[in-house]
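The complex appears here minus one protein chain, its other protein chains still in place.
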Amino acid sequence: MDLRYDENQILIQDQAREFIARESPLEQVHEWRRSETPLPGPVWQGMAAMGWLGAILPEDYGGMGLSLTDLSRILEEMGRGLLPGPFLPTLTAAHAVLLGGPQEMRRRILPAVVQGQLHLALARTQEGGRFDAMGGRFFADSTEGGYLLFGEKLAVPGLAEADHIVVAAVLGLPEKIDEGVAFFLIDPKVTGVVIEPLRTLDGGWTQASLRLDAVRVPAYRLLGENPGQGPSVNERVSALLDLSLAFDALGGAQHAMEIAVEYAKVRTAFGQPIGSYQAIKHKCADMLHAVESLRAIAMWAAWVMDASEPAQDATPALAAAMVRATAIETYDLVVRHATQVLGAIACTEEHVMHLFAKRAKTLSLAFGPLAYYQEIILRENGFGISAGSQGG
Amino acid sequence: MDLRYDENQILIQDQAREFIARESPLEQVHEWRRSETPLPGPVWQGMAAMGWLGAILPEDYGGMGLSLTDLSRILEEMGRGLLPGPFLPTLTAAHAVLLGGPQEMRRRILPAVVQGQLHLALARTQEGGRFDAMGGRFFADSTEGGYLLFGEKLAVPGLAEADHIVVAAVLGLPEKIDEGVAFFLIDPKVTGVVIEPLRTLDGGWTQASLRLDAVRVPAYRLLGENPGQGPSVNERVSALLDLSLAFDALGGAQHAMEIAVEYAKVRTAFGQPIGSYQAIKHKCADMLHAVESLRAIAMWAAWVMDASEPAQDATPALAAAMVRATAIETYDLVVRHATQVLGAIACTEEHVMHLFAKRAKTLSLAFGPLAYYQEIILRENGFGISAGSQGG
Amino acid sequence: MDFRLTEGQERYREAVRHWVADNIPEMEALPYPADPTPEQMRERYALWQRKRFDFRLTCVHWPEAVGGAGLTAMEHFIVTEEIDTLNVAPNLNIIGFGMCLPVILHAGSGEQRNRYIPAALRGEEIWCQLFSEPGAGSDLAGLTTRAEPDGKGWRVNGQKTWTSYAHFADRGLCLARSESSASRHRGLTMFLVDMRREGVSVRPIRINNGDHVFNEVFFDNVYVEPEDVLGEVHGGWKVAIDTLMFERGTSNIHILMRPQIDKVIALAKERLAGAAPTLGNQAARGEIARLITRLKVMDIQGLRVLHGATTGAPPGPEGSFVKLDWSEINQRAQALALDLLGPAGALLGDNPAVPEGGWFPKNWLRSFANTIEAGSSEILRNIVSERILGLPKDAQRQNPNRAR
Partner (left out) sequence: MDFRLTEGQERYREAVRHWVADNIPEMEALPYPADPTPEQMRERYALWQRKRFDFRLTCVHWPEAVGGAGLTAMEHFIVTEEIDTLNVAPNLNIIGFGMCLPVILHAGSGEQRNRYIPAALRGEEIWCQLFSEPGAGSDLAGLTTRAEPDGKGWRVNGQKTWTSYAHFADRGLCLARSESSASRHRGLTMFLVDMRREGVSVRPIRINNGDHVFNEVFFDNVYVEPEDVLGEVHGGWKVAIDTLMFERGTSNIHILMRPQIDKVIALAKERLAGAAPTLGNQAARGEIARLITRLKVMDIQGLRVLHGATTGAPPGPEGSFVKLDWSEINQRAQALALDLLGPAGALLGDNPAVPEGGWFPKNWLRSFANTIEAGSSEILRNIVSERILGLPKDAQRQNPNRAR
């Protein structure tokens, strides 16, 4: 047993922190959000130069072939710095291409992603619809030489700037939803793809709505040698997404807590630092408890997903659901407590705390409610319910 | 608008407090519980002499014809003093007889109840089964000149000492559960009635299990001129029960809080009264907040049920569900917080706090879970769900 | 025990409703943009306030002599429910009517009352409250804004913050340190300041959702006439405490919060009513049942405050509970709204795909301050436990008798 990050991981994290402090300091992020400016291209290029865009891609495609635990060192720092831009959409969509795309597609897409030449987006679930493993409200009709795709999704992170979109669609009729989900790589410029940018609470991701109106997709743009590979791709991409969001939340919650704790040491009321009052002090202790609980389960979940053999006591799906459920509650608790410790200043535009609050809520809303993750936890622990009664 | 209790109500409350302090002081209750001694007969006779057993029964039957608000002054003091004995079972069962019993039955039962000669019990719902308005798992088959009753219930408060049992049973088959519930007055000594006393967490009520094994009940023991009156009797008895439990909880929670607050003023740690530390102080504030919230809604609910015309914004069913839901959470919160304020001594047999904790849990478990009351609240506010999906 | 209004009060409510029905259409017919300028806001406020004044339908519990209707807090409550919750015009003088002017009414001289109260009631003057400072929030007595004698009058120097509506205000109720050597609570004086005077500058504070409600106010040697001292010189703390009592008394903020909470309940009904129970919607159902119940509790506590005020009973803890209730209920309600909306809850803007143009997330952000503003939850819990339950003060707050 060794619960420390190794030297290389510590180096990766230090470099990430330095890069973000230099290229995207928090005051700068604050300013970008205020002016609704997306992440500048040169920063993205810098991320590519650091190797982040290919962090977990194999060296064959120019990637670094790192583990998820390695990657987590970068993700936590991104969360800490509230780094904007379509990193997570690109990361997860590229991972889908890696897992399911034909060799030709991988060769064409992945090296370009690694070099920062392509932004990707992933359109997987429909808000208000089922948040189950089978994806969203996109449907694919088989047609000669390929597929016709239909459907819409309200908000897709990173879509506005995406050069390619990975779409999870159900093959055939809605009733067959459990049989076949498949992933397709879509060119956003082809006929029938309608994209409309949206203003968002959290400027970390641009978001846009996506409508597919009989979009013709050639067969070679199907991910997976056959459509049946979709579910396994989906499961692994889901786990990556859940883990990534959790480390984003961990870094953000840690930072929000630190800001509040430092303030509690210097702000005085009734002649004493407010941190000497138990109402404040115990909120700080509860924040640290929550953050360290998330840290504990996140480092374990990354290890479970990295392991070549399945862990004795947990599937990757269980680890992902647990870490995601913990992240949703933790980030929310921390921004609430941190705001209360900081008092009125935390509720101004000038202060950075609202950036954390917005990020926490956006992460929590973007990919399904707590109950969905709780049900996975229950299912994986033998608390399954009768079929047909699941729902979002 | 007048939100004060009137002089007579204050007098009733003062007399109740004096009576209970004299006849059943808390140390005595503690000792009775320790030795599993039921409430002594003379105290019950004293309660009868005070008029409590007929408090809300009409003067025709020897009762005092008081309002529920008047009665609440006694109930709160009973809760405050953790007064044991089958008062609530007798009160509610007698009320069922009053509302639905034929004149002959009322004449025979009610004056004897008022004079303290009869204990009653009410067997209405089945634990683990449906906690809906239609009652429990007792079933009544129509037969010549009367009914045959079947069924069982694990725990019936006050049953061990009951001279008569009011049973709510479904007429006919279980599938017809929504059509007809009816109340019957049963003699516990007739053939087929099997009663087995149980040891309980809270000695406030004796409890016993009840099995009805083809018990023959003559038609004149049906409450209501026809079986169709059952639901309305049930609704009104339910409301009385919910309100009574809420005032029991209010008095108990108030007392538990007072014990903790007094201790916080005198117990010192680190050279200061523990009540000067915010961790303790704010728990005390939260207790008072919870208790006063329960008080507010309880006094309103009693008024709603007393009103001759229906209130503009609430049915008696809604008021009952709201006050009951608030009571469940309040009493639980207060005993938790009070225990934490008192520290280790609160966890000893010697200290009275566990009596409050046991009472709180028993009230919460005896008559249905929080979710049941929440669903009534939702239904009465237009949040009904599709039929057939309710369940306990 | 009777929760009903008297017949007279019921008739009064009916009359108010009739007046509303008669007068709203005219107001609604007036052009008023969705995104008004400050001038348009002021104009609409003044028009509506003047109309209410003409019919004696504002601050009806104040004496007729100063422009009220000589009625009780009960009728004021009815008017709040029936008129103020409609948001016909921006409520620009809420601080004046809820805090500043009651203090003038109770602590001011006859001259001060006559000069300031009717003008405000006619919609001509807007007030702000100048108490909080960057270094003095919960610990109000730590304030450092100075007032120094200058001939007959005073010169004020310092900085205030969290001043609602200062960018509209003509007048301000300002607490300043008039004697720097005195103990923290003594040596404070309450001033009625002309906000148009030289030396007053107002800088907006935008809140987390971009709205402009609060301001910083800087005083650079601002002259205040001697007749604009309210109450005793150096006796400002008592006046301030009284003001805070008013704030927690008949301010009826919880009634004004209702429309936004009701909006969440309506959203929940649209999403949840009639739906079969699923894994995802049960937590929300439980939360809604809790909110509805707590709202009822809050309403009753509000009535208890009102009843205490009208019968002259000593103030209990209910005022603090109403504040704790509305702030916590609203925070939970606004968070629930976003959870109900899912990803759509994180969208802003006029796009038809965005529910109500992003009202829900903007209001969710606004709600973060609820448990801080108008008495933080921590301070309220201190007040309840110390004043009502009689618990000892924190040791460190017992003797902070130095000005800073």
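All chains are identified by letter, namely A, B and C, in their written order; residue positions are counted from 1 within each chain.
Note that in this section contacts are C-beta pairs under 8 Å (C-beta built on N, C-alpha and C of every residue); 3 or more make two chains touch, one makes a residue touch a chain.
Predicted model, so just to flag it, every value in this text is computed and none were measured.
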**Q.** Chain not shown, its touching partners among those shown
**A.** A, B, C
**Q.** Touching the absent chain when the full complex is considered, from A:V43, A:A264 or A:A338
**A.** A:A264
(Q) By the contact criterion defined above, which parts of subunit B meet the unshown chain? Give residue numbers in ascending order. (A) 127-128, 131, 154-155, 196, 198-202, 207, 209, 268-272, 276-277, 279-280, 336, 339-340, 343-344, 346-351, 353-354, 357-358, 361-362, 364-366, 369-372, 374-375, 385, 389-392
Q | Absent chain, residues of subunit C that touch it | A | 277-279, 282-283, 285-286, 394-396
Q) Which residue numbers on subunit A touch the omitted chain? A) 1-6, 9, 69, 261, 264-265, 272-273, 275-278, 280-282, 284-286, 288-289, 292-293, 296-297, 299-300, 302-303, 306, 311, 314, 322, 325-326, 371, 373-375, 377-378, 381-386, 389
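Basically, only the chains that are shown with their structure count from here on.
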Q: Would you mind pulling out the distance in Å between where the CA atoms of subunit B average out and where those of subunit C do?
A: 42
Q: Would you kindly tell me how far, in whole Å, the mean C-alpha position of subunit B lies from that of subunit A?
A: 51
Q: Please list all residues of subunit A that touch 2 or more other chains.
A: 277, 279
Q: Enumerate the residues of subunit C that touch no fewer than two other chains.
A: 378, 381, 394
